[in-house]
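Only one protein chain is missing; all other protein chains are in place.
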Amino acid sequence: MHPHPADSSSQEQTPPHSETPPPGASHPVHSMRQRVRSGLQAVAQAGVALLATLVVAAVLLALGGHSPGGALGALYMGAFGSWNRFVSFTLVQATPLLFTGLGVALAFKAGVWNIGAEGQLYAGALAGVAVAVLLPGANPVLLVPTTLCAAAAAGALWAAAPAAMKTRMGVSEVITTLLMNFVALYFAQFLVQGLLQESRGIFNMTDEIPAAAELPPLLPGTRLHLGFLLGIVAAVALWLYLTRTPGGFRVRAAGASVKASVVSGRFNPRSVIWLSFLGSGAFAGLAGWTQVAGITGRMYEGFSPGWGYTAIAVALLARLDPIAVPITAVIFGALSAGGGAMQREAGVPEVWVRGTEALLILAVLVVDRGVRAASEKGHG
Amino acid sequence: MAEMAELTSFLVAAVGLATPLALAALGELFSERAGVINIGLEGSIIWGALGGALGALAAGPYGGLVTGALAGGATALLFALFAVHLGTNQIITGTAVTIGSLGFTGAVFQGRFGATGLALELETLPAWQLPVLSRIPVLGPVFLDRSVTVYAVYVLVPLLWWFLYRTRWGLSLRAVGEAPEAAQAAGVSVTRTRTLAVFVGGILAGLAGAHISLVHTGTFSENMSAGKGFIAIAVVVLGRWKPGGVAAAALFFGGAEALQFALQALDTDLPYPLFLALPYVLSMGALAGWFGQSRAPAALALPWPR
Partner (left out) sequence: MPAARLRRVTKQFGAVTALDQVGFGLAPGEIHGLLGENGAGKTTLALVLAGLLSPDAGRVEIGGRPFDAGNAAAALRHGVAMVHQHFSLVPRFTGLENIALFNRGAWTRRGAPAPGYRTQVERRARELKLDVDLDVPVQALGVGSQQRVEILKALMSETRVLLLDEPTAVLAPPEVEGLFAVLRRVATAGTGIVLAAHKLDEILGVADRVTVLRKGKRILTKETRDLPARELVRAMVGDPNGSLPDVMPAATPPRIPRARSFGPRGSARSPNKPAPVASLANVTVADVTTGTAGRQALRKVDLTVHRGEVLGIAGVEGNGQRELAAVLAGVRRPDSGTVVLPGEIGWIPQDRTREGLMVDFSILENVALALHQDPSFRKGPWLDWAEIERRTATLTREMDVRIPRPGAAVRTLSGGNQQRVLVGREFLRGGDLLVAESPTRGLDVRATQAVRTRMAELVRTGNPPPGIVLISADLDEVLDLSDRIAVLVGGRLVPAPPGNPARAAIGKLMLSTGKEAGREGETGANKAKQPARGKGA
């Protein structure tokens, strides 16, 4: 029996895929030497983008009447100044960005424009809290994996509606995932004021989760928790999946060309899109719950400072390569951790950090555009 | 009588909250009909709010309205420079513009007024009380005793409709958003049309921002746009990409927000966050075809040339 990977209408109904690919959407993978070479090129491109950002930021700081050297120095000291600053602040801040960044990288690799990591993060955090609160007295060996699974499942579930609308009706996921962010935000508000509100019923937040659900510290004496290690493991696993397995290959192929996937790959890109959507949501869900279980201990209104959106920058700077996401997550974690120090030490408002993040995204886009234009010119 | 007063004050709040949404969403409608989804609209709003505040300090509230609109337009032009001219991904570029605008407006504000967040007090835009008509019960105070920004929405809705459906420029603009190849064949410059559409959209979003600082609050604070740029995108969806529909959808979103305040004030047990979520759920429904076919412009978010 010959497999029919797509039904008769697959070529017509496959969702549109023609947005500009994000940087790194399709960089080739090959033998060791070539991999080193393309890796070096990626590092060089990211380096150019980082350098350009630093220069522009320094100019803007100077224009704003600040000393660029002082500001950047304070930022650096705040992020990397001591072992404790690095571990308890930079790495801790990097952890949710690591997970959401992986989710965004997976989705974008598959050509899925999931900008709903923020909402999926909330869904994951809420599900984790709900399970932890509903199962009091369970022992950690049981509770930690259960809550992690619940969070991943909830994040995936939050991505399911946009996934269904994209694959079945061809509705662009850009708008639907954005809408779902707000639904999640208000749903979380509703829960922390109602069903999940702390027992005294005063503050809009949940009870503290039971100790058995907490993620244990990774290094004694620091705030760094197991979540960071899980994130690293997830990054390696996703990298292996995308580069070494047939399924991961299909994800990248579907992201590169839906038509070629059907005609030459003989698989149904729709199921790949589903899988990437759900996987992406699951990573974001884990981002939310590991933050609760490792740091905050509870959920509250305005829980995320926009990790789901910063994740786009994290994934882009990593050129959607999961193995590079931990590095870029740490860079953004450092920006976030150093921002406070910059304000205290150099008197430069912390909001400069967010501006710098934006500059970095634009720089990555422009560098990639330039490289693409150069390669087209060279071979066109 | 007391109920009437409550209803009136609820509606006054609803229209007030709907106005910036309507302005921004009409702007987003404009650029989306030309095929550009501007997620950076939030950036135009926050720059509009800050530009409005700074302008008002220098040249009074009406001057602030002008500077706010220009600040919003300039932000949108920055977005267009990347997303339309360089052809970078519209979604990522828009996200960057939003994040950056939230950051840099904060930096400018703190640079000017200090990190402590000195409470800035601005002269607000006065209400224009229409003679006689404003005395009609309920309708008068709700619709006809408002600031110029509210009246701007009344004018903009038919104006945009006329522009989009009755002028050659509107025809070209819609063609660019639906089938850029066909538009180009008809001698329309896709790049120029899109740039202008995004710019006009940014001006309207800037007005929305100026409304927030110069009408709604009389001050500026960081992040005061509070996601209204994203909400505007949802409003456009629920309004099915038509000016009248967008205004109605904005009123609906504004009503849901006003209801939240009303319920909080009444101290009821009603779960008001769910009311806030409702418009978004309905927007999802609109995309899923609950209210009949509703489709985005065919070339939305697609770069040109391909």
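In this document, chain identifiers A and B correspond to the written order of the chains, with residue numbering beginning at 1 in each.
Basically, contacts are C-beta pairs under 8 Å (C-beta built on N, C-alpha and C of every residue); 3 or more make two chains touch, one makes a residue touch a chain.
Treat the numbers as computed from the prediction; the structure is a model and nothing was measured.
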item: Touched by the hidden chain, restricted to displayed chains; value: A, B
item: Selected residue (touches chain absent from view) among B:E6, B:E123 or B:E181; value: B:E181
item: Candidate in contact with the missing chain, chosen from B:M4, B:V155 or B:A298; value: B:A298
item: Selected from A:M169, A:V263 or A:A373 as touching the chain missing from the view; value: A:V263
item: Residues of subunit A (touch criterion as defined above) contacting the omitted chain; value: 1-12, 21, 25-31, 33-34, 37-38, 244-246, 249-250, 252-253, 256-257, 259-267, 375-376, 378-379
item: Touching residues on subunit B - with respect to the absent chain; value: 166-169, 171-172, 174-175, 178-179, 181-188, 298
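What we mean here is this: only the chains that are shown with their structure count from here on.
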item: Length of the line joining the C-alpha centres of subunit A and subunit B, rounded to whole Å; value: 28
item: Residues on subunit A engaged by subunit B in the complex (per definition of touch); value: 18-22, 60, 64-65, 113, 115, 161, 165, 169, 171-172, 174-176, 178-183, 186-187, 189-190, 193-194, 306, 309-310, 312-313, 316, 343, 347, 349, 351-359, 361-362, 365-366, 369
item: Subunit B - residues contacting subunit A, complex; value: 37, 39, 82, 86-93, 95-104, 106-108, 110-111, 115, 222, 227, 230-231, 233-234, 237, 271, 273-274, 276-277, 280-281, 283-284, 287-289, 296, 300-303, 306
